[in-house]
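Here the complex is missing a single protein chain, while all its other protein chains stay put.
Chain IDs A and B follow the sequence of writing; residue 1 opens each chain.
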């Protein structure tokens, strides 16, 4: 997930646009990919050595990322090239996890290069599939000194990739509630506010099954990360009630931000960085809260596809993002949570040096709980539950029944 | 010998194109619709016909809704398109082509873009609804976007030219002498229209209905952009099953179910209208 540029926002949600055009292509890709699955066994320590043995730096690297997920000048990449001599071809080709997975899966299955050595995928169903299908390279931590030194403790133990076997975080975001205080007329603090009949027809929910499922579970007091199929049904009933009462305006992809700024909805499930950016760019006064029942935290992760041509260069790039000054630069621009706590001091130092509006912005970034959540915030944040394919089917059935009414 | 083969050579490029890009995917999809499995463990062909019954029972609501939206939008298209086509055909004079071009002009802009622009135009506090609400003409909570009406209206708007053009072509071919003959035989202008012009334009209406109803029923853009919580169409479901759930067998089964329903519908419609007759008149 990433920031939602004003330009794109004017026209379309990024997910919408690509989905609309991508269907035909996916169908053809499917025909080519055949129907074989290939479940992979978990890697052993010598798999790491086996893979990296004899691999050398090539001096070049192809990087696939989400749209507007780095500053316009590509500062971190230029700095990387300056320091290592490795050139980077950077393309913002990812706008949606399922789409991206659909695009690369056939090539990975056929053992062909996907044209990229480094890519960013959100933890979630597609990430799990990439791991289970053995499409990712196990990372050699001995070559990642910055990561080892600077990563926040919480990011080493994420349930979807404990011990960072395949991935390291690029940025992290929260799914909470965004609202327009001038419309709601009161502070929004609770998930239950999304069920308030006073806001009938003015509540936005997300159509993504994991996102909406999590919120349904928060609403009935269940920790989504530890939920059981029975819990899903309870959450589903709660969400169904919300829909039947006409409280929900629509199940949004990422176009909720437009609906919120247009006044079509007054409060909605939202991603933290989007709101921060919207306020910054449009001067709007939207608010983002972590509801008292909890919110989810998700992570966009860097990883190396198994068919990468330049894995050593990719690994170096990954590690480079863990230098505090690089992490700070990234956070200043994208306004999502950085996995490098030391970046906060760097931003604060930058703010002290800066002047005028730039100074103000940097100060607000440094003090923003959305970029640097407090320990209390972290205590309320929950992760996505990882799902096996069988579970995924049941889980999806429960929540898609609601969103695809 | 060469001369005999020449006609076949003519259909070769088109035939190959269709074979590669239509027939092959169709066969692939058909086999998918009878498979079981998931994307991680792979799919295997088990002749799992239940995919079809499951698709029907799980998504009957959306299927029926799609057909209902299709019927309403198609009917609205006929009502809107016929007078326009009639006017251009019989009153357009030397500027017929200009009028047709104007009609098609909006369609040089991307279909998705046009539909998205509706969201801004018709936003709850947007430039159309806001003044009306302030004037007290509409209740504060009135909205157009995220309703079934918006979806049907969007469908109607987007597919209107597909109705206008065939009706226009059919009306263009009606000899104005035919109208004079009817009037000469004591028919009032209204009777001349009802008894002669309208029946003669039916092939155009028939073609228009085919060209709108089928894509409208399978559309997913309008429901995505303009719909709300209970406006999901079958196209959205199929898209979701493919791209989000990666449940290819279910998606394929649903696609074929939709196709079968549309084909049967068209067949019954053709029978009811006596297409053979209609088409013969059209090709006269």
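To be clear about the criterion, a contact is a pair of C-beta atoms (placed from the backbone, for glycine too) under 8 Å apart; a residue touches a chain by one contact, two chains touch by 3 or more.
One rule holds in what follows: contacts and distances are computed from a predicted model.
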{"item": "\"Ion-translocating oxidoreductase complex subunit C\", \"Alpha-aminoadipate carrier protein LysW\", \"Spermidine/putrescine import ATP-binding protein PotA\" or \"Multisubunit sodium/proton antiporter, MrpC subunit\" - which is the UniProt name of the missing chain", "value": "\"Spermidine/putrescine import ATP-binding protein PotA\""}
{"item": "Contact list for the unshown chain, restricted to visible chains", "value": "B"}
{"item": "Per the touch definition above, residue among B:130, B:183 or B:230 touching the missing chain", "value": "B:183"}
{"item": "Selected residue (touches chain absent from view) among B:88, B:112, B:129 or B:196", "value": "B:196"}
{"item": "Hidden partner chain, residues of chain B it touches", "value": "175, 177-178, 180-188, 191, 195-196, 199-200, 277, 281, 284"}
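FYI, only the chains that are shown with their structure count from here on.
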{"item": "Whole-Å gap separating chain A and chain B, where each centre is the average of the chain's CA atoms", "value": "37"}
{"item": "Touching residues (chain side chain A, partner chain B) in the complex", "value": "11-12, 16-17, 19-20, 22-23, 26-28, 30-31, 35-39, 98-99, 101-102, 105, 129, 132-133, 200-201, 209, 243, 246, 248-251, 258, 262-264, 389-390, 392-393, 396, 400, 404-405"}
{"item": "Interface residues, chain B side, partner chain A - complex", "value": "24-25, 28-29, 32, 35, 37-45, 61-62, 112-113, 116, 119-120, 123-126, 141, 143, 145-146, 220-221, 224-225, 227-230, 232, 236-237, 239-240, 242-248"}
